[in-house]
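Before we start, here is the structure in question, set down as structure tokens.
Not every chain of the complex is shown here; the ones you see sit where they belong.
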Amino acid sequence: MFITAQFDSGNIEVIEANTPDNIQLAIRKDNQSEFYQWFHFKLYGEPGVEHVMHINNAGQSAYPDGWKEYSALASYDRENWFRVPTEFNGKELIIRHSPDQESVYYAYFTPYSYERHQDLVQWAQQSIECQHVLLGPTLDGRDMNLLVIGEADDQKNKIWITARQHPGESMAEWFIEGLLSRLLDDEDGTARKLLENNVFYVVPNMNPDGSVRGHLRTNAVGVNLNREWAEPSVEKSPEVYYVLQAMQETGVDFYLDVHGDEALPYNFLAGCEGVPSYTDEMHQVGEKFKQILLAITPEFQVEHGYEVDKPGEANLTVASNAVSERFNCLAFTLEMPFKDNANLPDVDFGWSANRSQQFGADVLSAIYGIANSLRS
Amino acid sequence: MFITAQFDSGNIEVIEANTPDNIQLAIRKDNQSEFYQWFHFKLYGEPGVEHVMHINNAGQSAYPDGWKEYSALASYDRENWFRVPTEFNGKELIIRHSPDQESVYYAYFTPYSYERHQDLVQWAQQSIECQHVLLGPTLDGRDMNLLVIGEADDQKNKIWITARQHPGESMAEWFIEGLLSRLLDDEDGTARKLLENNVFYVVPNMNPDGSVRGHLRTNAVGVNLNREWAEPSVEKSPEVYYVLQAMQETGVDFYLDVHGDEALPYNFLAGCEGVPSYTDEMHQVGEKFKQILLAITPEFQVEHGYEVDKPGEANLTVASNAVSERFNCLAFTLEMPFKDNANLPDVDFGWSANRSQQFGADVLSAIYGIANSLRS
């Protein structure tokens, strides 16, 4: 038996792995941080034998509620990921699986590798509608990539979409892939019409360092980027610093920041009701955005979500609030589940890469429905 | 130089083809009928030389208005079809093209072959959600195929969708392919939710004989199937006879009949306002259906279309009217253009197979939006 996490976004520590029925593991903390929850490792074991994997430190992870009714993902070929029996006893997360093959990968959610990220950027760049902009280096020396889609023009809405500030929320980049596939399809009518009056600024991965390092929530130096939007710095949060700088050059008329939520088994939006300059008009356009999503996909709902901020009580270090306030625009945090959509459960796969992609494509339809109302 | 139409859905007659600058052609009439407009042929010519193809009898075709601002489709590889310069002088349709390769196919619209039809049926059949039902033989001995999607249940809505009564309207089967691809995708949330409460009965091709024969509008014996719904017969319109028989067994709660329109450069719906039993309730649900489509795709519009029938004046030999009246349900004829969507023109490709597929997928979203209102 052998367990390794020595690969892109790998994260596990082996405490003991001598017999299949007693595998003791722990998740590594994000570098210079107390956060941890993301795991991703390869087991080389015995086909047909049940392997019982205890993640010992699950109870003290960032979101212990995330483990309730959660099932881990497994894959033999790293392309098809399925759920395997998992239980949480308040202390340990226990994964039980009898693999069909010698080796299996397990992960908190279907990984989106840095290789795929690079492929995505290079693929998008080749579209005549898309320009690749390099914003600057991360602390580990990776490049912050921005894709500008549509020809720039002052008259057009500037729509900003960022994803994966929290690197363990890989569904956020699957969402972006689905959205981009549609936005760059030159026979998709919605995309073509959108590009007549809107320019999209898409950051597929806000946190490449954390992604490669197998972090849950922070960048290379343990900083939670989604608390850095008040005063980002090149030293500690260059990812936010460079993006905010670019936003200032373009302006922002609508902003979507894409995330995954560990606990809630639903897709939902968190608005910026608490920012000082929030307006009724914003609220109405925001409601229309939700209504269209509700009408076109059962993957979306509005009953479950975060508590709405009271007027003026928004945390302005958070991306969606900060951008809304600074640019006086409608902004949302979009959350997808790690578990499943409880309104439409799928026992075998749960919430998945494919569903994230489809949701990304569907969100374009909702943006199309409000695009004319974004500038008053 | 050589011109042939001796293949699936081929249609052309060569009057004279001696020099590239003077190719004289005519479209064959549908068998036992005066209708003609569909063409599909292969030219073997000289790369780099302009070929001027005159379709001599275009002026007397079924829809001469169809030739105005129309551009013919061409393809080297039979997969990618693009528009080539075409003019209509009231009498002849003149296609001018300097091919890059030795041989080129030309067609009125991107063909959907009978081989592909068979592949589609066999592919769909393999889904656990889909049952293949063979309704009976056509006059040429082909099989009328029905796909039943979702587990039958009296409580569920019965949604019927038929396509290509008029075989030259090949976009109708591309539409079905797009719709089925989504409906049978087991990770598509809209599809999964729809199948909880709805059963779909889909006839991908109502007129296989006419399709293979290269007809525009009629079946093997020159019958316009969309005028046979009052009293279809096994002798002259078995295609309609068998489908109506199956509808009577299942009932119908919503019906969509998919077509192409030769003249209007728009996607639109024609309702059944003129049927005796039309109700306000139907009207409201129908309007909601249109509103959702308007909200999600610029490929749809409601300004251009057919004149609305006055109450009680519907032609009850037409499928959508006949089915609405007989089953007391909402029904539409859905029309797509041969030319382009003038609201979103694409000079290179015009309305296309891909756009038809995407529209088919989008229509599912609109059905999802009204599904709960189909039974009162």
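Going in written order, the chains are labelled A and B, and every chain counts its residues from 1.
Here, a contact is a pair of C-beta atoms (placed from the backbone, for glycine too) under 8 Å apart; a residue touches a chain by one contact, two chains touch by 3 or more.
It should be emphasised that the depicted structure is a prediction, and the values quoted were computed from it without experimental measurement.
Q: All chains share one sequence here; work out the copy total for the full complex from the 2 shown.
A: Across the complete structure, the repeated chain appears 4 times.
In this text, only the chains that are shown with their structure count from here on.
Q: Could you please state the distance in Å, as a whole number, between where the Cα atoms of subunit A are centred and where those of subunit B are centred?
A: Roughly 40 Å, centre to centre.
Q: Under the stated contact criterion, what part of subunit A meets subunit B in this complex?
A: By the definition above, subunit A touches subunit B via 187-190, 192-193, 292, 295-299, 341, 344, 346, 349, 352, 354-355, 358-359, 365, 368-369.
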